[in-house]
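The next block holds one structure in the form of structure tokens; read it before the comments.
A protein chain is absent from this complex, but the other protein chains hold their places.
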């Protein structure tokens, strides 16, 4: 197999594997940059997947080819609203943010499966008829070498993920909103004395993370799982959380980390087929992605500084 | 009444356990610098936080230009033209000066992008106008405390503040920075601003303030015209008794060498040499004051002695025992006490009760623990004793250290370190942020230790503190001790020159 | 503590017992315990329950009235569930899936006068009938189909968790493929999970990229990823000849994409037939306690789906039936393990 083909066969899958993680991790970045730890990402993805699948099943006939796109929009909205629970608990009620994050995870899975059983009378839905499909990007796809690797049979959602990463970067680092959001996460009292409404900023950030988590979950559901059950989202949310930290709370970093995971997974699958790796025991390939991540961190990523006020509920008039 | 820009009338503010402000009234005339004076924990910061909208008062009213106002948050304060320079700076370390200044009211381009160029220009203009030297593009974490403070001031001016509140601005500044600040305040007044200044340094009050409101234990005492008052009067008004300033002490009788440092080299976190071949001797029964401009290696020297940072080369001997690069614990055990410069970072575990902070280095020793098991009875007995002895104002020994006024936090640390009666006591800025009563008290403690035959190393940017307390002054410049002088044989000017590195050393006579 | 009062003796636990006590089927009743998959896993749990329901219809019973199931949320639920049903006086209790082996073994010892049956594994107890299936034979036949369908002479097998049971599928499949054409390459990969659709999709992508055109999956939810990938390829290029072979149930529906269908066939495992059969046996008093009943092609408990007519050409169907014959009359002995497979293949 030629080198280009090899690259293509590693990168193309890596892209669809990573996309859901990128979306969700971006959400995580927003939330944690504002000082709200969000280990509820897993639950937010579950919610997104659930909503997208249910919507898709219900409206596929009516909406036809638009269904998946509208599905992920709806998933974003619903998960965004759902995440308000986390905001209320951890911002207004000063709950331990990890606690309410955990609750989010329980609640999402519980509700998702409970309602599935309610509405479909079974533990898992049918497969959607209108999932996302890969496409070749018209012109770009024809570029030699690059084209096949990056622009042929890939999901538009994968590009969306990458684009959004840059958008998120722009928002966080170039706009007043971003500056304020980061200030709130670093030194809320300073932000407060500058007349920034700390609580409002944190609410917005958490809701964004909800929407992005929902987006991640729905894209996972509509590109990979195609149905919803208790085992649709298993750990992707936590991998996204890892990506947030791996990427040092930076949108592009998080995207890089998520791509890294996808790349490593894809690599480990490919390797099973590659001749000279054929007789490496599967177990090594199986754990390779995780070991690689640890090595990468220990090796050259090293110390990651969380936003200073991350996880600390803001209490007016105390230091 | 019309000529008051700000009036706080009969303000009452309670906190769990204490009444921080009890019927306090302060009236600020337009264009005046008004001192707010009071002991640690008297309620100054609280009162100002009320004015700035961080706290809501239980009673009393606030008027701005005669209008009754209700300041429920800093936004409103800003809009009313009230700006506050907090003592613990309200700056985001990871942002640049400009970003910090514009935060909350950012100029943008049509694209919605922050217009940094424009902002930096504006900041530059402001800083030129008021002579507040800052580098608009520098990161806060990379600039000096002085510049950070100037950034804080610019922040209030950028928001068009007419009334500025300074909460102990000089406590963290070096003498030269203080002089600059005083100039700045004067020029602010020229620009028609009015200022409330919280400080414990009576000299400063005499120098720049027009009037001075004194509060004690949360109660308003009086407001005096500075020009017809004097330092002693202010002091006794504040403390409620007479305070003596010149700490009277017998001549020192130095004995054997306790601390001997030879050719010491220390790098800082950025791997640049800050201590460069330093030599120092310190005898039992003497207080040596290290005079020097901030950033000449004082901190690194102390951290090297106490084992907090690695010494590159050279030796540190304590009672002829080599303690170079020992762990902090070993150093402590071999008889070194350390009153750290940064009380919040090093001195205290703010989330531990004050009581448990009192045994921070001794918790593992008898009687505080036996066989690895803590003996809280013993711990809290000790704590109660120290709190009483050193008059640490706290609701109880079970109160979190965080809840104490900084001044009282400092007293707690000093009590802990002095009480261990180490052979060598290192005191870095021991009286920073403390009221004169407390200062007097601490100076006496240091001298007592000396008279007990201990060696005391005092590092301070306050020349008169150095002059006052030390038996010998070692001037530190560029990582070396450049001169040894006796306080009675020198004066501030000479010291100033030496500290600035002028070579014709007056020392060693 | 609290519970102790109303529980003198293990067999008259009124509260939970009543549901069946007043049912007309008080003389005979059967229930089942699902594994984690749940009763609606579109797979063998579901199939088993369908079997039990069919049997109930025959004898005028219904859920809660003579039949019932207990759902397990994790592996520690198996024993309580089994015990619960014992306490509700069910005469015959099925444990669905090899995961329940341990549970059945223990509970059967504790309640010797209740009849149990373990599906997909073997428990040697006088009051337990072990039901196993000849998945390897079914897999062999879909292997035949795959071998005849492949144009690239490359086929793939995606397994859930690498375990003896799944190895049975793998072995039969390989044997089947090789018996048609020994030169066909077979890429075998395990996702190490029955719920990792993303891993499944990665594997499928890679396999199809490498020119494999038929994938047989025996991996539960992980298979979703395989179908997802196959359908995506089909969507982009309807003429592309790529196939998935389903497992346990006829997964035709999963393969539907527009007017095309990527499901070549499925290795159907009719747990329902077995369950029904066994329920009848033990009701009519000849409960095969201690025996191992191996259901297979002969009693249609194992079959090959032919729903996708245009894909399963007559030629293929014929061949499949031929080999089915050979297996039936013992001409060939389909391997169950990797070792046996090796011998089998070498012998070709």
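When the chains are written out, they are named A, B and C in that same order, and each has its own residue count from 1.
The definition used in the following text is that a contact is a pair of C-beta atoms (placed from the backbone, for glycine too) under 8 Å apart; a residue touches a chain by one contact, two chains touch by 3 or more.
One rule holds for everything that comes next: contacts and distances are computed from a predicted model.
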- Message: Please identify the absent chain by the protein name in its UniProt record; candidates are "ABC transporter permease protein YufP", "Cytochrome c-type biogenesis protein CcmE", "NADH-quinone oxidoreductase subunit K" or "Sarcosine oxidase subunit beta".
- Response: "ABC transporter permease protein YufP"
- Contact set (omitted chain vs shown chains) is A, B, C
- Note on the structure: Contact with the hidden chain, among C:54, C:122 or C:161, goes to C:161
- Could you tell me which of A:5, A:61 or A:96 touches the chain that is not displayed? A:96
- Out of C:194, C:208, C:287 or C:344, which is the one that touches the chain we can't see? C:194
- Hidden partner chain, residues of chain A it touches: 39, 85, 88-90, 92-96, 98-100, 102-104, 106-107, 109-111, 113-114, 117-118, 230-231, 234-235, 238-239, 241-242, 245-246, 281, 283, 286-287, 290-291, 293-294, 297-298, 301-304, 306
- Message: Need a quick check: the contact residues on chain B for the chain that isn't drawn.
- Response: 14, 16-17, 306, 308, 327-333, 338, 340, 345-352, 356, 360-361, 363-364, 369, 372-374, 395
- Omitted-chain footprint on chain C covers residues 1-4, 6-7, 10, 13, 15-16, 19, 68-77, 79-81, 83-84, 87, 98-99, 101-102, 106-107, 110, 160-165, 167, 192-195, 338
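Please note the rule applied: only the chains that are shown with their structure count from here on.
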- Of all the chains, which has the CA centre nearest the overall CA centre? A
- Item | Maximum inter-chain contact count - chain pair | A-C
- Message: Suppose each chain is reduced to the average of its Cα coordinates; what separation in Å results between chain A and chain B?
- Response: 46
- Compute the distance, rounded to whole Å, between the mean C-alpha positions of chain A and chain C. 34
- Note on the structure: chain C residues touching 2+ other chains are none
- Task: Return the residues of chain A touching two or more other chains; collapse runs of consecutive numbers into ranges.
- Result: none
- Quick one: in the complex, what on chain C touches chain A? 38-42, 162, 187, 189-190, 192-199, 201-203, 205-207, 209-210, 221, 224-225, 227-228, 231-233, 235-236, 253-254, 256
- Message: Show me the residue ranges of chain A that touch chain C in the complex, using the header's touch definition.
- Response: 1, 5, 8-9, 12-13, 16-17, 121-124, 126-127, 129, 131, 133-135, 153, 220, 223-227, 229-232, 234, 236, 265-266, 269-270, 272-273, 282, 286
- Task: Mind listing the chain A positions that touch chain B in their complex?
- Result: 174-176, 179-180, 182-183, 186-187, 189-196, 308, 316-319
